[in-house]
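The block that comes next holds chain A.
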Amino acid sequence: MIDPATIGDLAFVAAAYTVILGGTGLYALILARRLRGARHATTAPASDQPRPSDPPIDPRA
Partner candidate 1 sequence: MTAVARHLAIARAIAAKDLRAELRGRQAVTSTLFLAALTLLIFGFALGPDRASLAAAGPGLLWLAVILSGVLAVGRLHQLEMEDGAFELLALYPVPRAAIYLGKAIGGLAAMLALGALVLPLTVVLYALDVASALPGLVLVIGLGALGFAAIGTLYAGLTVRLRAREVLLPLLLLPVVAPLLLAAVSATASLLAGDPLGELGAWLQLLIGYDMAMLLAGGLTYGLALEE
Partner candidate 2 sequence: MATRVLGIGALVAVAGATTFALVGVAADLNQGEAQRIMYIHVASAWLAYLSFGVTAAASVWWLVRRGPRADAIALAGAEVGVLFTAATIWAGMMWGRPVWGTYWQWEDPRLTTTALLLALYVGYLLIRRLTDEPARRATRAAVVGIVAAIDIPIVHFSVVWWRGLHQGPTFMSPDTILNPPAPGQFVAALLLMLGAFSLAWLWLMVNRYRLARLDWEAEESARRGRLPGLVAAVPAPRP
């Protein structure tokens, strides 16, 4: 199906596709990351309160 005579042209086309798909993919990745960060920021409790993941405060200390 791929003609060896036009392989260079096809590579040019593939490069054009790669930039668009790569750029869109990068945007999607950044978007997903920012969304995760924003969700974390709004659901996280204020910093002066102990978080569930913090170790329990030892009363003997």
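Candidates were picked such that all candidates are chains of the complex that A comes from, given by their letters.
The rule is simple: contacts are C-beta pairs under 8 Å (C-beta built on N, C-alpha and C of every residue); 3 or more make two chains touch, one makes a residue touch a chain; residues count from 1.
A quick note: this is a predicted structure, and the numbers were derived from the prediction, not measured.
Looking at this complex, which candidate touches chain A: 1 or 2?
The candidate that touches chain A in this complex is 2.
Using the touch rule from the top, collect the residues of chain A that touch candidate 2 in their complex.
1-3, 6, 9-10, 12-17, 19-21, 23-24, 27-28, 31-32, 34-35, 38-39, 41-42
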